[in-house]
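The complex is shown incomplete by one protein chain, all other protein chains being positioned as in the whole.
For chain A:
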Amino acid sequence: MAIEISDISKQFGKTQVLRGIDLSIMDRELVALLGPSGSGKTTLLRIIAGLEWPDAGQLVVAGEDWMQLGAKDRRIGFVFQSYALFPHMTVRENLAFGLTVRPKAQRPSAAQITSRVDELLTLLQIDTLGERYPAQLSGGQRQRVALGRALAIEPRVLLLDEPFGALDAAIRRDLRRWLREVHERTGSTTIFVTHDQEEAFELADRVVVMEQGRIAQIGTADQIHDHPATPFVARFMGAVIELPVTLRAGRAELKGVDTSALPRRPLGDGPATLFLAPDQVALEADPASPFLVTAVSSTGKLLRVTLEAPGLPVVDLDLPRLQARGVAVGQNFRLRPLAGAVFSAPRSASPAGLIEMTPVKENIA
């Protein structure tokens, strides 16, 4: 089902949680809502589910106005972060719930429900757990039951709130792959909320990055990573080193930084900020550079190198240990960014928020 969200706003008390969200999601698409806590992603998901109502805006799904439809009648599958399984029902009863509450005329026969539950147990790979109660299951198994319960009603849209938040890393990876398979097999339009960018990029067709109730950027993993739309997105993607530079003829200039690997930008001359990821900068020995190595520590695979220059923020780089053999405390190095983003703006952001300061942006691949 294609989903059209237009100009949705929502306020909780005095907090503006969503500020005019516009978003189109295609039929059968798998979309991630990515953002830090408080960015409004869960609220947006709950509005699509009908568990929350916007103050203003439109929500149209497959041509139908969902603002006229309650959660009960939207036929969505919603998976809660805490699973919200019914503790007094067995796994089978949990899975069958959505079918057994249907009005008599639409309710499948008992035999049909049983076979549907059998099908789901197989799909969920928990065939042997049907008679157990939720308290007797592991976290990963509960997650599967929660998803199965949502899938049982053949939802038109599948919504998941931090689906893997409470699970450990190995199980997360496993379930991610499996969720992708389930999505492809059922062909439902799927939206999930996460604060984990790896999860978002690995699983989703498109990622929607949210910040303070607005959409900061929509794109694929590569688009967002290589062309962050705003300083916020750049930072959120891990470009946490911010250096004040001067733009001249489309190139960022700063003493001790060799930006020749970065393409020129169609940006006006003047002050700007260069955003760099700690693992995308090379070091070249240069006694004339103001960047002085003040600390080196090894994490095994990587070497964390701390550089300081007068008047500049401290720079922490993560270099592959084998490439950084010669780096030692007390030496001067030139920074050679392999990738980075430049935003022409004063470094001190306006109080209105960083998002407003970036009408012009430039990217480096």
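Quick note on the criterion: a residue touches a chain if its C-beta (ideal position, glycine included) is under 8 Å from a C-beta of that chain, and two chains touch if they have at least 3 such contacts; residues count from 1.
In this text, contacts and distances are computed from a predicted model.
One subunit of the complex is not drawn; among "Sulfate ABC transporter permease subunit CysW", "Response regulator", "Chemotaxis phosphatase CheX-like domain-containing protein" or "Protein-glutamate O-methyltransferase CheR", its UniProt record names it "Sulfate ABC transporter permease subunit CysW".
Among A:Met67, A:Ile153, A:Leu302 or A:Leu338, only A:Ile153 touches the chain left out of the display.
The omitted chain makes contact with just one of the residues A:Ile3, A:Ala49 or A:Val91: A:Ala49.
Of the listed positions A:Gly35, A:Pro54, A:Gly77 or A:Pro163, the one in contact with the omitted chain in the full complex is A:Gly77. Residues of chain A that touch the chain left out of view are 49-51, 70-78, 80, 82, 84-88, 97-98, 101-102, 149-150, 152-153.
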